[in-house]
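Below are the structure tokens for one structure; questions will follow.
Left out: one protein chain. Kept in place: all the others.
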Amino acid sequence: MEGTQYMKIAVALLVLLPLAGFIITLLFGKRFFRTKAHLLPVALVTVTAVLSIYAFEWVVRHPDEAFVWNAFSWVAAGRLTGEWGFLVDSLTGIMLLVVGIIGMLVHYYSIGYMKDDPGYYRFFAYLNLFMFAMFVLILANNYLLLFLGWEGVGLCSYLLISFWFRKKSASQAGKKAFLVNRVGDFGFTLGMFLIFVTTGTLQFTGVFDKAEMIGSGTLLWICLLLFTGAVGKSAQFPLHVWLPDAMEGPTPVSALIHAATMVNAGVYMVARSYPLFIHAHTAMLIVMIVGTFTAIYSAYIAITQNDIKRVIAYSTVSSLGFMFLALGAGAWVAGIFYLFAHGFFKGLLFLCSGSVIHAMGGEQDMRQMGGLRQKIPLTFWTMLIGAIALIGVFPLAGFWAKDEILGGAFVGGDYVVWAVGIITAFLTAVFAFRLIFMTFFGECRASEEVRHHIHESAKVMTIPLVLLAIPSALLGILVGWPPETGWIHRFLEPVFFDLEHEKFAWLGVGGGLMVFSLAVALLGVYVAYVMYIRRTELPGRVAARLQVAYEASFNKMYMDQVYEVVPIRSTIAFAGWLWTFFDVKVIDGAVNGLARLWELTGERLRPLQTGRVQNYALSIFAGMVVLVVVLAWFWGS
Amino acid sequence: MNALQWWLTLSILLFCIGAYGVLARRNVIVVVMSLEVMLNAVNIALVAIANFRGGDPGAGTLFALFIITIAAAEVTVGLAIVIANYRNKRTVQTDQFNELKG
Partner (left out) sequence: MPGGDFHPWFFVIVAAWVLICGLGVVAFKKIMYSAVSMVLCFLGVAFAYALLDASLVAIIQILVYVGAISIVIIFAIMLTELQEGRYDQFFNRQSIFAAPLAVAAAAVLTVVVASSDISGVTDKALNPGLKVLSDLLFNRYVFPFELVSLVLVAALIGAIVLARKEEERS
């Protein structure tokens, strides 16, 4: 492979620079860097963005090869070997662009957003650590290293969600994220074990070569277990509960980790395991079902939420569901396409919401907002672009990707899935524009003093907004056109081999579906317009009429309560039982009992010590007699 | 039973008689006396063996002599202790000497 020495350097730096940034900033940030603590991490992350683009370029220039480099042997235990091995192919290339560019923009944004925060240096240190882990995850060429990155981003998620750790809700949210993730990770680990047991290796190439030889039952289990990990990491039902709570973390964190990069890790991992899933149709079916259900479920919840970040969080869950829907339905390229676009517009939406919150002096409740359009116009326009991209209006990015997914479902015969997807699209349009209308239009409902302080954010925050708005708008056309045979499809061909691409029927079914979904989206916008601009008393009345439905949506479908009752309470009860019965009675009983035994023995043996020598002499004499008898017996015989 | 065995039997019997006295009497001075009886029994055995068997001819006899000597010293000290004890406790009964009980 020519030109690989530069690639090696690039890949090594991609991994090492953020790590170095983390260590240095963490160690020295508090004393030496203080308010300038962002300098090193931001500089490093800019470099990694450049390197990501370089790596992407390399893949473009070498369409049929993948860069593979086993740099360093880390684990060598009998048959199990784990190396620091890297793989850069077209899938990696896409991920690198997302992670590298959005990561960089978020770092810049954070300079403004986190200004004056006492934990300034810590934030940037953690951000860099996250970049390190994320790069390891996407660059890995074996499941073990991927899992290292996987756990690493989970850790950073925890650290950053509970960044303002003195706030109780924040630290609890961090714990929740980590624990729920753990459940998924457990499945992932089991899946890895199974892979290793059946194929003897964890390297992607090794595993995929043997994919066809694995028995179908085992393969099904492997895929399901791996998918469990994805469910946890990418917040699908029922392990989605951590994502909305994760909004306790600072907005840049939400943008980077919970929209653009970390939550995509699950999707990436499933996509990477394409050769395994392709042979396990039941697993794909389950993936699709889970994704579909999650998509509509979280969209349903999103329409009643009042916290601006929560709405976007549920939207993310829904979007991720969409991606899994795509993968499960067989539209692999569409799914990754959606991931690509989603990273940009969802990240944009989060950063814009951060800008809004910043302008409102920390207020996140949309009921306190309104009429911000004139006051923070740049935020408004960029957020609008993001929203339009989200709901899938032609010609922005979301449209092409979403449409390809739904169209593929319909054409493939999954009408139910298509219908659910359409409804989800409708709901998405409703809540997205509900957000826009409540926040930027109408009367400003904020108090007098808050209104005074509303201002546009600093350039360091607004420039990333603009930079993200551009791909949100244009990516679709650039990359996904024409549908089914656009650039991205050809680009990802080596990864998703053997996939059929039907020629897109512009005038027939394909075109019709496209128009229909566009109409649905616009309908949703109209509904939101009516409810929140024209007749603002409507939402209240609808809520009163459909009270059960409204309550269910508002209370997040009671999932947290379900978790509280079923696993949590029973675990606590079990722990309590273990304490009162096992620990107190059995263990303490055994230990104390043993002590009592010695005590009693001592008490019983005490009378032997009479203090009278004659008694002792008797014992000695008796012993002597016994001894003589014994000796005589043995010597005699 | 040859001659030596008879003498040894005598020694054994005397020893056990003395042992009984040491173990069973209440007056500590009687215990001391029984102890002396036991020592004599041992001496008899020693001298008998020295008389009937070869080997080092003087060792047995001298050993018996030393035993006599040391016995004398031991009786002296022992009785001194008994007397000192008697001064404090006004008793010579062995069951009263149980300070080390427990």
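Going by the order they are written in, the chains are A and B; count residues from 1 in each one.
FYI, contacts are C-beta pairs under 8 Å (C-beta built on N, C-alpha and C of every residue); 3 or more make two chains touch, one makes a residue touch a chain.
Since this is a predicted model, take the numbers as computed values, not measurements.
K.L.:
I'd like the shown chains that the missing chain touches, ordered by label.
P.N.:
The undisplayed chain, in the complete complex, is in contact with A, B.
K.L.:
In the whole complex, what residues of subunit B lie against the chain that is missing from view?
P.N.:
Where subunit B meets the chain not shown: residues 1-10, 12-21, 23-27, 29-30, 32-34, 36-37, 40-41, 43-44, 47-48, 50-54, 57-58, 61-62, 64-66, 68-77, 79-84, 86-87, 92, 94-95.
K.L.:
Considering the entire assembly, which residues of subunit A contact the chain that has been omitted?
P.N.:
Subunit A touches the chain not shown through residues 614-615, 618, 621-622, 624-625, 628-629, 632, 636.
By our rule, only the chains that are shown with their structure count from here on.
K.L.:
Mind pulling up the subunit B residues that touch subunit A in the complex?
P.N.:
19, 22-23, 31, 94-95, 97-102
K.L.:
State the interface residues of subunit A toward subunit B in the complex, per the touch definition above.
P.N.:
606, 609-614, 617-618, 621
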